[in-house]
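Notes to accompany the following structure.
A single protein chain has been removed from this complex, and every other one stays in its place.
Let's look at chain A:
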Amino acid sequence: MLSRAARPALQRVAAASIRPAQSNNYATLREIEGRLKSIKNIEKITNTMKIVASTKLARAQRAMSESRTYGQTSNTVFDKAETKPQEGGKTLIIASSSDKGLCGGIHSQITKAVRRKLLETPDADLVILGEKCKAQLGRSSAKNIVMNFANVGKDIPTFAEAQTIADQIFQLEKDYDNIEIIYNNFKSAISYEPGSAYAFSEEAIKNSANFTAFEIEDEQLANLREYALANTIFWALSEGHACEISARRNAMDNASKNAGDMINRFQILFNRTRQAVITGELVEIITGAAASEDS
């Protein structure tokens, strides 16, 4: 008697304890499904970005190697003349980044390199190409920034862009003794390092060790200097662009891989939870059947 009376009560308790758990399970199942779906979508996006970056990479790398030859040809004269940056004097630092993110740490690399330089020469002026570095450097050294350019590095840089930037810099009408351009140096498809390129002042060119070997008309020196600055900026922009695209490809590759891992994990979790729910339901049905047989 007691056992019979006690059984329904027990069952009720058991059912009550299962039901909230079960509804919980249903909820998490739906939750998991939702997350799984969103991760799958994210994976699709990162994968597409990766493919876009890989197709752009070949072009960017070709443009970079051409611009490298161009820049090196332009700088041969300073190498041969053994031109060195002047000691002291007014320094201008040009940080060459771009507007777009989602490409790993290449912009912060530039920012860090610029900050290191600013520790050495705290009163140096800054010209920033690209929004990313502007945002990062604006926080720490806003007083040094004299000019910045947006819309840089959207596509493969053109010489006209570099020329405009060089023109604007000369229109600042501050006679910089040293101009240092900090850009990402493309070492290989997976390694980039902030590098420095120098554009020299007329004084520095004149004072270089072997410059007397060259014949040049004095008024052409200023032109040579302006042209060399534009060339160097162009080189830095192209190299930075190739680095950015390559970094984006790697970043998106990693993101897609991580998303794949997460999809696997969530798929297993989803299957397990579903199985648990089914088992729970079966238990319920069987217990129900057993109970009604008993009565």
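Just so we're on the same page, a contact is a pair of C-beta atoms (placed from the backbone, for glycine too) under 8 Å apart; a residue touches a chain by one contact, two chains touch by 3 or more; residues count from 1.
By our rule, contacts and distances are computed from a predicted model.
In the listed set "Chromosome disjunction protein 3", "Alpha-1,3-glucosyltransferase", "COMM domain-containing protein 8" or "ATP synthase subunit delta, mitochondrial", the entry agreeing with the UniProt name of the missing subunit chain is "ATP synthase subunit delta, mitochondrial". Of the listed residues A:74, A:97, A:136 or A:178, the one in contact with the hidden chain in the full complex is A:74. Touch with the chain that is not drawn comes from one residue among A:184, A:231 or A:256, which is A:231. The chain not shown here touches chain A at positions 63, 66-67, 69-70, 73-74, 76-77, 80, 158-159, 162-163, 167, 210, 213-217, 219-220, 222-224, 226-227, 231, 234.
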